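As you look at this complex, bear in mind that one protein chain is not there, while each of the others sits in place.
Showing subunit A:
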């Protein structure tokens, strides 16, 4: 799961370099302090826009996931 996300991030970064401009893909995180949704773009500082807290949590993927019951 995290491996896929990392790969996706790299791809996005490469695409950004090629176009020599910021990629307009915003990812929503949850602030660890006040709990609001924070939308971050590629070159934004990792910081909550409401309270300035620097720890943000990734939201759970909203797609079905398959697991083996082992």
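A few comments on the model shown:
Throughout what follows, contacts are C-beta pairs under 8 Å (C-beta built on N, C-alpha and C of every residue); 3 or more make two chains touch, one makes a residue touch a chain; residues count from 1.
Rule of thumb we're sticking to: contacts and distances are computed from a predicted model.
The complex includes a chain that is not drawn, and of the options "Ras-related protein Rab-1", "DNA-directed RNA polymerase RpoA/D/Rpb3-type domain-containing protein", "Ubiquitin-like domain-containing protein" or "Polyribonucleotide 5'-hydroxyl-kinase Clp1" the UniProt name matching it is "DNA-directed RNA polymerase RpoA/D/Rpb3-type domain-containing protein". The missing chain lies against subunit A, touching residues 60, 64-70.
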